[in-house]
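Below, a portion of the complex is reproduced, with chain positions unchanged.
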Amino acid sequence: MSDPLVGVLMGSDSDLPVMRQAIDVLEALGVPSEVAVLSAHRSPDRAAAYGREAAGRGLKVIIAGAGVAAHLAGVLAAHTALPVIGVPVKAGPLQGLDALLSTVQMPHGVPVAAVAVNGAKNAGILAAQIIGAGDPEVRARVERYKAGLGTEADAKNARLQALGIEKYLRERSLTDSWKDAAPND
Amino acid sequence: MSDPLVGVLMGSDSDLPVMRQAIDVLEALGVPSEVAVLSAHRSPDRAAAYGREAAGRGLKVIIAGAGVAAHLAGVLAAHTALPVIGVPVKAGPLQGLDALLSTVQMPHGVPVAAVAVNGAKNAGILAAQIIGAGDPEVRARVERYKAGLGTEADAKNARLQALGIEKYLRERSLTDSWKDAAPND
């Protein structure tokens, strides 16, 4: 496998079921990535070192997911000039609103690119788009991926028109992707 | 001047005092940009066309700022595979919380990279970082910019140690940048 271009980090291994969606979509888009558990608060020196060394190791983008007072993305952004994508992870009683504000409300000079709460899949796509800014092949794969979304939506609509609501819902409830669909529009 | 690499869009010309900060910082970082007023709701076809043609015209990143039900970044993202950065603009009674959620909570498949409410300056820096992923010269300029932030913070601290609080505050209040400093950390 090629050298990783994207580092997918998370503050706790309990974030892994969410954050792996970034890794999966990056793989589908042909972008090699690496994964690490790395806490802004429990292993701060390792986090700082990761940030400092990332560009030198050939990484192009960092994705950092964390819950509650989600400082991980901001700490990474403090130590690298690479673009950092922050994924607020839903955790604890405030359901991710705390993580969202901690991630997105960065001060002047040190941006983090925030995606939706639990939006790890979109973080992966965004990372591929960023790499695509300098790599036409990746950009073409993202374009095909986004076109595919339209095709899928069209197919669902066609199926709904063909089956009618009752039958569509009955067949739909047999698939396992139903519950995982949100966030969607 | 070179061809623009970043399109800085806004839903209303009342967003211009905020959004020009993106243009200014891009200029400081040596990244050519263009600006347009373009509404997701009032001029939707022009917005869609802008998205569809952006990559072909050589743009690498789109920055879209909007207030209240801020749909502009999402609509752009629907029409291009380029990375789209969304700036929620503070406007109206809800102070930008509405624009923040409308911008960041994008559904699976169509990411927007959100920055802080009124965070246009960071949107510009993020755009430069994205371009830097494929352009070592731009990346070097971003690195120098971020290093400069540290130097500036160090200088302020040194000055505070030298002058003491009373004198520092007295001299500080004579400059016009005081009120505009937030969001900062």
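Read from first to last, the chains carry the letters A and B; within each, the first residue is number 1.
Following the convention adopted for this analysis, contacts are C-beta pairs under 8 Å (C-beta built on N, C-alpha and C of every residue); 3 or more make two chains touch, one makes a residue touch a chain.
Just so it is clear, the structure is predicted and the values come from calculations on it, not from any experiment.
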item	value
Copy count of the single sequence across the entire complex, 2 present	8
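Heads up, the rule we're going with is that only the chains that are shown with their structure count from here on.
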item	value
Inter-chain centre distance, chain A versus chain B - centres from mean C-alpha coordinates, in Å	21
Contact set on chain B toward chain A in their complex	55, 60-61, 81-83, 85, 100, 104-117, 119, 121-123, 125-126, 129-135, 139, 142-143, 145-146, 149, 181, 183-185
